[in-house]
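Showing just some of the chains, left in place.
Lettered A, B and C in written order, each chain numbered from 1.
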Amino acid sequence: MMKISVIQFPGSNCDFDTVHVLNNVMKVRADLVWYKSEDLRGYDAVILPGGFSYGDRLRAGIIAAYSPVMREVKKMAEDGYPVLGICNGFQILVEAGLLPGALLRNSSLKFVCKWVNLSVVSNKSVFTKKLREGDVLKMPIAHNEGRYFIEESDLKEYYRKRQVVLKYTDDKGRVSELSNPNGSIDGIAGICNDEGNVLGLMPHPERASEGLLSPFNSDDGRLVFSSMIEYMSGR
Amino acid sequence: MVVQNFIFVELTEEEIKEARRMLGREPNTLELAMIDAEWSEHCSYKSSKSILKLLPTKGPRVVIGPGYDAGAIDVGDGYVVTLHIESHNHPSAIDPYGGAATGIGGVLRDILCMGTRPIALLDSLRFGNIEESAHSRWLFRHVVSGISDYGNCVGVPTIAGEVEFDDCFERNCLVDVVCLGLSKINDLVLAEAKHPGDSAILVGGSTGRDGIHGVTFASRVLTEKSDKERSAVQIPDPFMKKLIIEATLEAIATGHVRGLKDLGGGGITCGLSEMADKGGCGIDLELSKVHLREKDLDPVEIMISESQERMVFIVEKGHERDVCEVFEKYELPYSIIGRVTDGGNLIVRIKGVDLANLPVKIVANAPIILRKAIEPDYIKRLKTVGDPGIPKDLSPVLLKMLSCPSIASKGWVYEQYDHEVGIRTVVKPGKGDASVLRLPNGSFLAIKVDGNSKHCYIDPYNGAAGCLAEACRNLVSVGAEPLAFVDHLQFGDPGNPEVFWTFSEAVRGLSDFSKALGLPCIGGKVSFYNEDIVQKMAIKPSPAIAAIGRIERQEWITTMNFKHEGDYIVIVGETKSEMGGSEYYEYIHGVVGGNAPKVNSIKEKAAMDSVKEAIRRGIVKSVHDLSKGGMAVALAEMCMSGGMGASIDYSKVPAENLRVDEILFSETYGRFLLEVDNAHVNELLELMRKRVSFGVIGKIEEGSLDFSFGDKRLLSISIEDLKDAWTNSISRCMGEV
Amino acid sequence: MAHLVKVVIENKASARDPEGETILKDLLIKGGYEQVKSVRTAKLLKMWVEADSDKDAKEIVSKLCDELRVYNPVAHTCSISVEGEE
């Protein structure tokens, strides 16, 4: 039976939500794992949930990136297990050096919580296998430091390797200033590593997995989890 | 004991005499300071208690009524929700960011210390004129960001609220926050110390000089010196709060927590004496055990400091380790500071030497003050204000109404709040009249907070009742059955008989109306002294009412956006010439006064019941109640959120000889707008007949919102123009677009 | 000529600085840097100001900080310094 670990850092706050969706919507086993754990053996995937680890102090994700459990997360990433960072989890993966770039304060200088349209730019990652490039998904965002930044010169390389996974767009899949909620370069909302087993994204798939909670009666977030589950069962 | 320059701000000569008489001796300085904190208006309700008695507090679902940190309501299947409302007005007026943030911190603690997990926050805000005043914009911007930073970080969604602007709040902004909690009924914990031998454990932040005299600060008017008066402002620490929330719930799960209290106003003094008083015990306190921020705090300061992020746990004797291990897991500072005794006294010691020894009965029960109430002259004067003329062209008037900051979209506010975390929010801010959460037992809970200072100013009795009526209408609109409410009563100086009259009237109005509806009040808060010497102005009477309701079935959840072109639009309730305090009078014409809307509890109830029944029978597709801006604004909101227009014949609106502007903009209570399709319209009319006044006033159409009288076209505005006026008005005021 | 003026805004000394506390406790100390005894955070604004002299530039900035509420005197201290022309 496959098992997913959802890491709890001090200040994580989407930990219970993520476990709820995995257990009750996706019907797979997921456990909460306290950040002091130094052993993730027995888990087939790891999710770093959203929230405010260490209150976003100094910079979102930086302090959590030095937690004991992150050594194990890095090992799992190297061994090819799926590693997913959602919102604060994405920030932690970036700060831990598992994903490229930086997440800076939103250019509006305000926290932003709303539903956005996301275009699938690449389905390279193990979390997007069930998506087609060009699909437009609906998911909510909720963050203060989500402005994805990377030097333009480096970005080309990541496009070439199809690591840019999701972008903020309008409902037709077009990038514009209006559709970019935080000032991310090129409207980038999610990026993966070269191997495709580590993905970070600012939007919250766990908040978009039940039609009841969606203003559009959609459940696009499930596709992220079901892609992961399919990949795990094939491993 | 060193007590330097300690000034008693609050106790009057008589009160000191009374304390002396009750004790039968002279209290020492520390004891006086403790009595001073606990007998402050803020902690003791000494002016308001006798009036608050009017409110009904019992009901079949009430598990805990007023008197505890929060009220609790049975929502079925072994679950309860807890509800509380707090304000942080004075601190926010001088430090809007920190004041509002620590206000959230405070109300979260109230919910947490009932043993319940905070699952939602709401905010009810009042500021001066943000179109004109840079000071009001500054307050508004920083209050919202304080709430946003705190609520988001602790992971509790802020799911609803309201904002009103009025010149009277220029200096005294009002920042009310509401928190909702959830737990199993068996996990409720009370703020009681009733088992001698149990330990009192202080957890969380260290005790420091910040927040000394907070309660006495809140129990006075603001002066020029208020900025400098605070020894130090309180710095919010939401990260620590998040750890306290998780640690507290985990500690309760050990089964050894027998009492719990947050340390808010009045600090350790109020926390311990109230718990001992409720449990019929005493507490021995060893002051040297309190973890301090500054070493040189003297005992008075330690006893009254209101440093943030602190909780006191009463833990079963012999099980201290089990509970403390949880605090260690979260790396939270804690110390065992005292023991519950079978005496009735709070004894404060330092290394074995007694510093204070007071019967908790005396500390926790301040003598009541009976205040004089006199009807203010202005009330009669305002009734006779003359009606303004009717503007020639009402199109620009409607657009201006939509851009009025009190009416315009509050997206600028609620998009700064994480309203989704917890994945319970089914109806989100802006989508319905109230927000709706799913509960673990498969049912749903609706919640909204409302206030209307302009109505309350002209007619405090009807205005206050009207706030409750509006909150209930908002619940009914989303398909809920109202269950209970909490109220926050905000007024000026209660020593002023005119202010006190408005206070008593407001409570009377609330009480009469809630009794008529059979709706219990399960808690609340009173905040007096909302006035300032600089402007010599008291705020308008400003009750804020938060109400909750239950929706048993998912199909009943109803939103306000128009759904289908061709459907009929029905208005429920009669429109009256009640223009006093309306946004139309004040914002368009600059007229303050006239007849404010009156509640008619029989008609209000009939309207709510019919709408509820229509929803439950599944015959209406969208519902919106009428409030600020009246019918025209409500219709525009339904059009904008549905992206559809409507064509309205306002001759069909039930009303007696009203002017056109009155029909469009009157804020008469007890009214709703419904969308019903062709297949169900007759069933709906049948249901309404004999119960309420109603009219089929038009149909949903493409493109624009049109008003005519019979065949005569009055105005027509495109949805884009409506949206432009309404959507970005607040961002425009804030200089962002 | 543009003069560089630096504005440092921080919580009043008597108030806590939770951010500094967390950086110290959870990042530096846990990262093995026990030599660090205390951390306080602040916000730094660098303003380039057109003025006749450093002194004038500093005065302009002093004035605007108070007038436009770049900081809140109730909660913060604000210190202003000139770093020479650029």
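Quick note on the criterion: a contact is a pair of C-beta atoms (placed from the backbone, for glycine too) under 8 Å apart; a residue touches a chain by one contact, two chains touch by 3 or more.
Keep in mind it's a predicted model, so treat the numbers as computed, not measured.
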item	value
Chain-type multiplicity across the complete file	A x1, B x1, C x2
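FYI, only the chains that are shown with their structure count from here on.
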item	value
Topology of the chain contact graph, where touching chains are joined (line, ring, star, complete, other)	complete
Geometric centre distance via CA averages, chain C-chain B, whole Å	36
Multi-partner residues of chain C (each touching 2 or more other chains)	18, 22
Multi-chain contact residues (two or more partners), chain B	237, 239
Complex contact set, residues of chain B against chain A	145, 148-149, 152-155, 237-239, 242-243, 329-331, 414-423, 425-426, 428, 431, 438, 554
Contacting residues of chain A [partner chain B, same complex]	10-11, 13-14, 16-17, 20-21, 34, 50-52, 54-57, 110-114, 140, 142, 144, 204, 206-207, 210, 212-213, 215
Chain B partner contacts - residues on chain C that touch it in the complex	11-12, 14-18, 22, 69, 72-75
